[in-house]
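For this depiction, one protein chain was excluded, whereas all remaining protein chains were kept in their positions.
Take a look at subunit A:
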Amino acid sequence: HPLLPAPTRLRTWSGPGGTCGDGEGAGGVPHPIPSLRPPAAGTMEIVYVYVKKRSEFGKQCNFSDRQAELNIDIAPNPELAKQFVERNPVDTGIQCSVSMSEHEANTERFEMETRGVNHIEGGWPKDVNPLELEQTIRFRKKVEKDENYINTITQLGSIMEHCIKQNNAIDIYEEYFNDEEAVEVMEEAPSAKTINVFRDPQEIKRAATHLSWHPDGNRKLAVAYSCLDFQRAPVGMSNDSYIWDLENPNKPELALKPSSPLVTLEYNPKDSHVLLGGCYNGQIACWDTRKGSLVADLSTLEFSHRDPVYGTIWLQSKTGTECFSASTDGQVMWWDIRKISEPTEVVIMDITRKEQLENALGAISLEFEPTLPTKFMVGTEQGIVISCNRKAKTPAEKIVCTFSGHHGPIYALQRNPFYPKNFLTVGDWTARIWSEDSRESSIMWTKYHMAYLTDAAWSPVRPAVFFTTKMDGTLDIWDFVFKQCDPALSLKVCDEALFCLRVQDNGCLIACGSQLGTTTLLEVSSGLSTLQRNEKNTASSMFERETRREKILEVRHREMRLKEKGRAEGRDEEQRDEELATDLEALVSKAEDEFFDIIYAELKKQEADAIKLKPTPQQPSSEEGQVVQEAEEATGERGGDEEEEDLA
């Protein structure tokens, strides 16, 4: 019997630790029992025990397929969970890739140099000594005898000749259309674009009231900040004004710290490190940027202005230290910054020439042109421009003449850089251009705008272009050889009011400061910043024409006033004539004659003017004709009445 129930001996194969299994070996079929044994060490072992007969060892293995059998089923034991603490969230990195690390290495500096070799002498063969003339000549002769040489030379010669002939025939590199380059008509529309914006770094915003460009190179801009509302400066407002570098709009380059906010600020055109500032409390301060942001010099409070200083300008002097300032207290003071404690001179803006401070007009803008060093002009709050002479002997004579025409304070005053006799003023809602010869009124003016005009400046490169800023935040560029009734370009720079404007010397960049302290830098199109052909002549002829027109009107007005006076005199004469009979007759006739002489002189002058003029308005000439007629008719009777009738 192969399958006798042999005494079965349990052979167990298991992992370390042995196993205990109950094998019911009856039947001879090995019946393995998988079992679990919690070993002493606390680790769980899964052990699969099977039994094999001794006689079957070494027997060939027969593999057979069978269904899957579940050997062990380990149920979860919730009790074990109590030994663990739940962790939520769990931050574990899982990466299924190769872990790498990053290293840097800096190579050593390797210095490189570029060198060239100067070729002095050709590559003579070894047997020829280049210094020996004989040898070199011999070598050359040898080369020339070479056949190849001859062929090559003839061939190259023909090529070369061809090119030479080409060159000689026509200059192919000539500049064509050379003349036309000069005439480049710029037909592009005028435009301007914002380049940069400089914001006031302080939280409590102040208005930018004055700007000044750096005199060399124009890379820096000094901006004065202050609050011009009367006694409404917010508490905690900083007094600082800043110098900005155009390259860095985020942070000002230098802060200037006065004791009172600055209303005006000017660079010294001779010394670009020195700045002059006019304070809100009337003092004058000066800074040296090399020394830092604190005031280098300050005028004494007692001798300074009593109102905010609205205008400060440096004078052209040999020392470069003289300046003058104007304020609404009616005084214009001259200073030397080396001794800034006291003004060197004070002029009171009293147009009645009595030097009374009570009658003085408050100055709100100041003008000085270095080419006319003895004259200066002051724009007042009352709308009058006062032209003054600095070198007059008596203080009363300092005031030369006045120009009135504005209804409100004159915020800006500037002479035309090309034609200094004409100047631009801005006040109320218009901008006006004046000529020094015509004192009664301006020669040209813009229409009345919707917003108040705050500042104006001529363009330094084009005599017919000027810029104005308004309270509604627009910048207007006027070009009156192009269009007179409207600005050539009107730009809305910001929503708040613009207070000041400054053009850079090249005429291209404009900086304007607003009520919230934002300074905007704009670049104008090249059409507006390059001198056009014939522009100077056109502009000057325009100025002259308008001046002449005003003069005629002036004469006409004067004439009418004389007429009025004459009429008034006539009435007087009538009354008195009854009382004083005979002596008056003689007096009257004498007065009459004198009167006639004046009239004739005026008429002659008018005729002369009329001949010079081109299209003159109809009225003056016709009335002139009338006057001539009636003067001839005038009889030698009593002065007033007859005159009046004749001239009516």
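Operating definition for what follows: a contact is a pair of C-beta atoms (placed from the backbone, for glycine too) under 8 Å apart; a residue touches a chain by one contact, two chains touch by 3 or more; residues count from 1.
Here, contacts and distances are computed from a predicted model.
Undergrad: Leaving aside the chains on screen, match the unshown one to its UniProt name from "50S ribosomal protein HLP, mitochondrial isoform X3", "VNG2A protein", "Auxin-responsive protein" or "Dynein light chain roadblock".
TA: Matching "50S ribosomal protein HLP, mitochondrial isoform X3", "VNG2A protein", "Auxin-responsive protein" or "Dynein light chain roadblock" to the record, the invisible chain is "Dynein light chain roadblock".
Undergrad: Looking at A:Glu161, A:Glu397, A:Glu440 or A:Glu607, which makes contact with the chain not pictured?
TA: If we include the chain that is not displayed, A:Glu161 is the one touching it.
Undergrad: Among A:Ile46, A:Ile72 or A:Val143, which one touches the chain that has been omitted from the display?
TA: If we include the chain that is not displayed, A:Val143 is the one touching it.
Undergrad: Which residues does subunit A use to touch the chain missing from this display?
TA: Residues of subunit A in contact with the hidden chain: 119-125, 139-140, 143-145, 148-150, 152-161, 163-165, 167-168, 171, 173-175, 178.
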